[in-house]
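Dropping the structure in here first, questions after.
Complex shown without one protein chain; remaining protein chains in place.
Presenting chain A:
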Amino acid sequence: MNATTARMPALRSAPAAEPLRTDGAPYERRSTGPAPAHPSGVIATARIRAGHNGRTTTVPLLHHDGPFHLRRLRARGGQARVRVLGAMSAPLGGDRLALDISAEAHARLEVTTAAATIALRGPTTAPATYDVRVRVGDHAMLHWLPEPLISTRGSTLHQTFVIDLAATAHLLMREEQLLGRSGEAPGHLSTRLTVRRGGRPILEQHTAYGDPAPAWDGPAVLGTHRATGQLLLVDPQLRSPREPHLIGDDPAEGHAVLTPLADPQALIATAVAPTPAQLRHLLDAALAYAYQTPTPQAQGEQ
């Protein structure tokens, strides 16, 4: 979902030979998902599956769809790498987009995106949906490190992230959200995150920013900050609980906190900042701290 790539015009106007629907609109270009989309919306589900052949990680499935073009990058440090490129501008209003990422037992996979994802209003005020489903198997490792999502004025996007981790799986996930391009009011962006480990939920979270979310820019939620993000690290090697770690001295420059979840092998950093660069700086600092600190002896939280 490259910010700079325009949506291909052919997708918006039907060729003469193609039958039109009774309302004159072109038929859906694709229909791989069951959810009804707005007539002008794109329905697309891209899939990435990595496995382990006993020797190394393989990526037997790369299924491109709609705005998702998937590129295999050179493996690094035994980790297979896939980059999601934008084949068109998305999501626009009415789109139904999904991305399925699966790292099977013992696989080591990194998935990144080539550019920021920009939610735009498009031809309709209908909401767009973006559903990311992640599965990480036993002794597998996934790094899901997309570039930021930018909510632009007039857009409405509902995202869901459902992360299913085996008890011995390793996950590093970063999520960054920018509310409006520079100086612009954002659209509406809601994000529902569920993380399960060994079948049990360890994190349930729902955020809603931009009108009509109540008081999203008030002093309890984001205040004056327009960039917010999280880093989630689930590592079976962690012998926590860690002490909470505060990052950022000056709230005006943004601040973050790195803490263990109730599941002590999961660490989460939550950050707010005025700009995307400051946000990334905070999350990078959180990641560096999470990896550098020796783990103290385990003790009960209660």
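Everything that follows uses one rule, which is that a contact is a pair of C-beta atoms (placed from the backbone, for glycine too) under 8 Å apart; a residue touches a chain by one contact, two chains touch by 3 or more; residues count from 1.
In this text, contacts and distances are computed from a predicted model.
Of the names listed as "Glycine--tRNA ligase alpha subunit", "ABC transporter permease", "AAA ATPase" or "Urease accessory protein UreF", the one that matches the UniProt record for the absent chain is "Urease accessory protein UreF".
Summary of contacts with the chain left out: across A:T58, A:Q79, A:T124 or A:Q205, the touching residue is A:Q205.
Of the options A:G183, A:G199 or A:G218, the residue whose C-beta touches the omitted chain is A:G218. The missing chain lies against chain A, touching residues 192, 194, 201-208, 213-216, 218-223, 225, 228, 241, 244, 246, 251, 255-257, 259-262, 268, 270-272, 301-302.
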